[in-house]
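Only a single protein chain was left out; the remaining protein chains are all shown in position.
Each chain gets a letter, A, B and C, in the order it is written, and its residues are counted from 1.
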Amino acid sequence: MGIETLTLDRSAIQGEEMVLNIGPQHPSTHGVLRLQVVTDGEIVTKITPYIGYLHRCFEKHCENVTYEQVIPFVDRCDYIASMNNNFGYAVAMEELMGIEVSEKVHYIRVIVAELNRIASHLLAIGTFGLDVGAFTPFLYCFRDRERILDLFELLCGARLLYNYIWVGGVSHDFPIGFVEKVYEFLDYFEPKIQEYNDLLTFNKIFIERTADVGVLPADVAISYGVSGPNLRGSGVKWDLRKNEPYSIYNKFDFDIPIGTGAMGTVGGCWDRYYVRIRELEESVKITRQALDQIPREGDVHAALPKKIRPPKGHVYSRTETPRGDLGFYIISDGKPKPFRLKLRSPAFTALSCINEIARGWMIADVIAILGSLDIVLGEIDR
Amino acid sequence: MVDLLLQKFSEVSFLSGMPSALLFVLAATLIALPLFMFVAVNALVAVYAERKISAFMQDRLGPMGQGVGLHAGKWGLLQTVADAIKLLIKEDIIPALADRKLFILAPFILFVGAFIVFVGIPFNQHILVADFNIGVFYIIAMSSIGVIGIIMAGYSSNNKWSLYGAMRSAAQIISYEIPLALSLITVIMLVGSLKMQDIIIAQHGLIWGILPNWFIFNNPFTFIAFFIFFISGVAEVNRTPFDLPEAESELVAGFHTEYSGMRWAFFFLAEYANMFIVAAMTSIIFLGGWQSPIPGFLNGPGWGLFWFFSKAGFLIFVMMWFRWTFPRLRTDQLMQMCWKYFLPFSLINLLGVGLWDLWLN
Amino acid sequence: MDYQEIVDYINRNFNELYSPDTGEEQAEFLRISPKDWKELAYFLRDDGNLVFDSMMCITGIDYGVEDENLGVAYNLHSMTHHHKFEVRIDVPKSKPMIPSVEKIWRIADWFEREVYDMYGITFEGHRDHRRILLPEDWEGFPLRKDYIFPETWHGIVVPKIKEEWE
Partner (left out) sequence: MGADIIFWMVVALTVGSAFLVVLSQNLIYSAIALLFSFMGVAGLYIFMMADFIAATQIVIYVGGILVLIIFGIMLTQRIRDVRISHTSMQRGIGGVVVTLIFLGLFRMITGSPWHFEAIPEVEGTVSGIGKLLMVEYLLPFEVTSVLLLAALMGAAMLSRRGD
């Protein structure tokens, strides 16, 4: 009788699994999201997301209002990046109606969209830091985001829901001195990126917590329709601004940052995070170029249609928001109200892969993975 | 100190007629009361400091106010007072399905565990409630009571988050006690006594004529032991980056999720008391306690208090600095750090200090 | 490949089974019947010349109260060849059943659940066929044109919408 005969019935000592509800009221679900998590000790074995707590049937609303009135609803979908959502809707409508807007409008749109992308990424970076327990970067990010919101307030009076980009133009021209103020902001902001890197990005604990965690391989990401920084974090060089340029993005010189696996496996949380940091730099670059080239003269209302009554037909158009590909599927029956308007939300697709990538990690990692996906529940639930 | 008071009592005529048991209780209370006040004030000051320090680190102002009146006072000085009043008058909520008895008992056990330690801490040459023979060991022993309070709180709340918090904290505190105690032993080996005052007096003088003869500078092994001790201490009191039991972004608030009002305030008091204990212990054992950095310079009992509090205060500041700088570790990383790095290192330390001592003496 | 080339390519491989839609919209999509969908879906994804590895969007459509059909539009995109394609499937309201492509494109999982949630179209073979945005016990399918707004939900009265500005 050797030691080999000593066996242990492991099934007898395995503990029961525990079902844990993360949310709907939880500090780190970035909104009203419920994740039903089955845990074995601290290890998560299954995640079932329950969404819809913020559902207000945006698409039904749209069928009951005119095309102009849709814009405020679009604002409220991704309330972190309203400019980009406005932009996406305007691009879709202009494609449907065949409107050509003036050069100046294009530049204005690109500038505000990129500023809003910076603001949105700052929020994503800050809250991601918060999710892994670093409080200070969050406030640093908010300090800088505040300046962008101040700029937007100067521009259109609103700080969160702008209703600024209209179909065929924008609601107001840049106020006097705005361009200089944006330059000022960019000069202030650019060195701050290094500050985030020093404080959070290359912190040893932060890297330990996020690199290699929640790895999203490129093929899985594509199959799940994940887009934007999340897809690029997986190493796929795909950015609609570059690959399917809309508006005047083809005039600008910028890079598409992708996850390289510098700190771990490609597609880990750290890569997704770092893509956002690098995109801040790219957005600054784009904004600078746009500010340099923007024509000073021009009417931003010139192409505004008197009444929006698109011809019969349909369009599927997508643009790159901070969260990824924002798609609009619009069917028009020739009346002033949309017959069908579908918003394809990038956060929706990003969240759908949570069970795939967060299974087998610990609870703390699930929170980190969720934070790295940068979801906005307003957009997921619509 | 109790004996001293009893002796004083016997000299007072109207007290001498009383039963000695009563006198004993009286003496103990007379000592415990200021100590309790100290713990409470410590929490108030520390909370204010935490707010202000975090604010300055985060590029903001923190609590502010202009003048007196209904503001938070000059520089927000009344903020923590207002907080304390709020906590005192807040509704006391006990969840319907909570285990009432344990729920009520838990914060007190935690607090008692923290409070009882203060008996053994020398604030200066004279202010020390009891200089036990087993001084350091007593403190280590008493600080291990608190974990029971945390487990009870987590268990009795009938909340899964709390339960997770309690489990994590139990594992964490038990684990980190080992490197903590092992680093402590390095110093005890050098001193040859467990008495707090002996440890402090052993750090008198200078080495190489420049550095104070504190144990942190005594030899390379105690230098490492200082860091292991301090970091394990931070882990013991559940401060960031080791705040897993109450990680607010994961476990909402961990073991005190369900607590509110005064009960919650007791957790808070205990946390800040524990912070002070870790800082005080580190400064006593490695930084010379109440001793002045330059022997003979500003050396009176009053200055003793000053040196002690500035050393402890600095270490508390370092803990706050940690908290507002670092992200949180994960459970397995925390355990790995303890068992794979701290434990072997502190064992090597122990051997090293023994050899060092043999060699030099 | 552009739209016409893709249609021709599919027709070559499927014996001219599909003809481009010639309806009133100058539509750039392929209208097929539900029974062919699964086979075509595999073809679209796996064929080396098409490689539609990315499902951009699935949209449910109600053609109107009078129309007897519901539609589903699938917008596909190829990350390899950078071309797009749209497939549309119409199903009768009396028996709205479409084979699920959830195993082919993983994102179809949630998109199909959403279409089911809003239009009541059943996706056969879907492994997790539940409502997604609305509560489990919600009655009716809100995005259908004939949807009647409920007045109460679990005893909670839904406030009436004011018609005009007051």
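Definition applied: a contact is a pair of C-beta atoms (placed from the backbone, for glycine too) under 8 Å apart; a residue touches a chain by one contact, two chains touch by 3 or more.
Since the structure is predicted, the reported quantities are computational estimates derived from the model, not experimental observations.
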Residue in contact with the excluded chain [from B:Ala141, B:Leu206 or B:Leu351]: B:Ala141
From B:Leu78, B:Leu163 or B:Ala247, residue that would touch the chain that is not displayed: B:Leu163
Among B:Leu5, B:Val45, B:Leu102 or B:Met335, residue touching the chain not depicted: B:Leu102
Residues of chain B in contact with the chain not shown: 19-24, 97-99, 101-102, 105, 109, 132-134, 137-138, 140-142, 144-145, 147-148, 151-152, 155-156, 158, 160, 163, 166-167, 170-171, 173-174, 177, 194
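Heads up, the rule we're going with is that only the chains that are shown with their structure count from here on.
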Interchain centroid distance [CA atoms averaged], chain A/chain C, Å: 25
Averaged-CA centre spacing for the pair chain C and chain B, given as whole angstrom: 63
Centre distance in Å when chain A and chain B are each reduced to the mean of their C-alpha atoms: 44
For chain C, residues that touch 2 or more chains besides their own: none
Residues within chain A bordering two or more other chains: none
Sites on chain A touched by chain C in the complex: 51-52, 55, 57, 59-60, 63, 219-220, 222-225, 236, 238, 243-244, 312-314, 316, 318, 325, 327, 329, 331, 340, 342, 344, 348-349, 352-353, 356, 381-382
Residues of chain B that touch chain A when the two form their complex: 54, 57-60, 160, 164, 240-241, 243-244, 247-252, 323-333
Residue ranges of chain A touching chain B (in the complex, touch as defined): 18, 20, 26-28, 42, 129-136, 139-140, 143, 199-200, 203, 205-206, 208-209, 362-365, 367
